[in-house]
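Note that one protein chain is taken out, while the other chains of the complex remain in position.
Here is chain A:
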Amino acid sequence: MLGEMVAVVGMSLLVGTAAVAADAGTILQVTGRIAGETVALEHAELQELPQIELETSTVVTDGTHKFTGFLMRDLMENLRADGDRVTAVALNDYAVDIPMADFYDYDVIVAYSMDDIPLGRDDKGPLWIVYPRDDHQELQDIRYDYRWVWQLSRLEVQ
């Protein structure tokens, strides 16, 4: 029931934004093998996806933090992404390839707030890919650490 509703929201979200290219309110652009080729998503739209909370430590901060966001796989399913990897690109043009399997093997989220404070662009926002690092021993690895893309701005499904 919830999944269906999410799907409906996703569809409306798709239809409503498909025509608009990079708008002023857009914070995430998704391109590649998805329904509609290019989708620009605003903050409000992303907040309509099921909200997930995740508590974990990070390699660039001390202690654990509570992250709030949505599951990457929810987004991918909403956009009917059909690829085996996703290239995540940051505002500073940092780009990294993430296997699609990561989103299904782990609850990888795209966080928009840390410790209930929205992430700003002048910090690591507006979006930060966060892995459940503390829940899985294998994620505590340098090869996963570089997939934590902050200031995420674009996803290319390949």
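Please note the rule applied: contacts are C-beta pairs under 8 Å (C-beta built on N, C-alpha and C of every residue); 3 or more make two chains touch, one makes a residue touch a chain; residues count from 1.
The rule is short, and it goes like this: contacts and distances are computed from a predicted model.
Engineer: Looking only at the UniProt record of the hidden chain, which name from "Sodium:proton antiporter", "histidine kinase", "Acyl carrier protein" or "ABC transporter ATP-binding protein" is the right one?
Structural biologist: Of the names offered in "Sodium:proton antiporter", "histidine kinase", "Acyl carrier protein" or "ABC transporter ATP-binding protein", the absent chain's UniProt record gives "histidine kinase".
Engineer: Using the touch definition up top, pick the residue from A:Glu37, A:Asp105 or A:Asp123 that touches the left-out chain.
Structural biologist: Counting the whole complex, the residue in contact with the absent chain is A:Asp123.
Engineer: Considering the whole complex, not just the chains shown, which residues of chain A touch the missing one?
Structural biologist: So the residues of chain A touching the unseen chain are 59-63, 91-92, 94, 120-124, 142, 145, 150-151.
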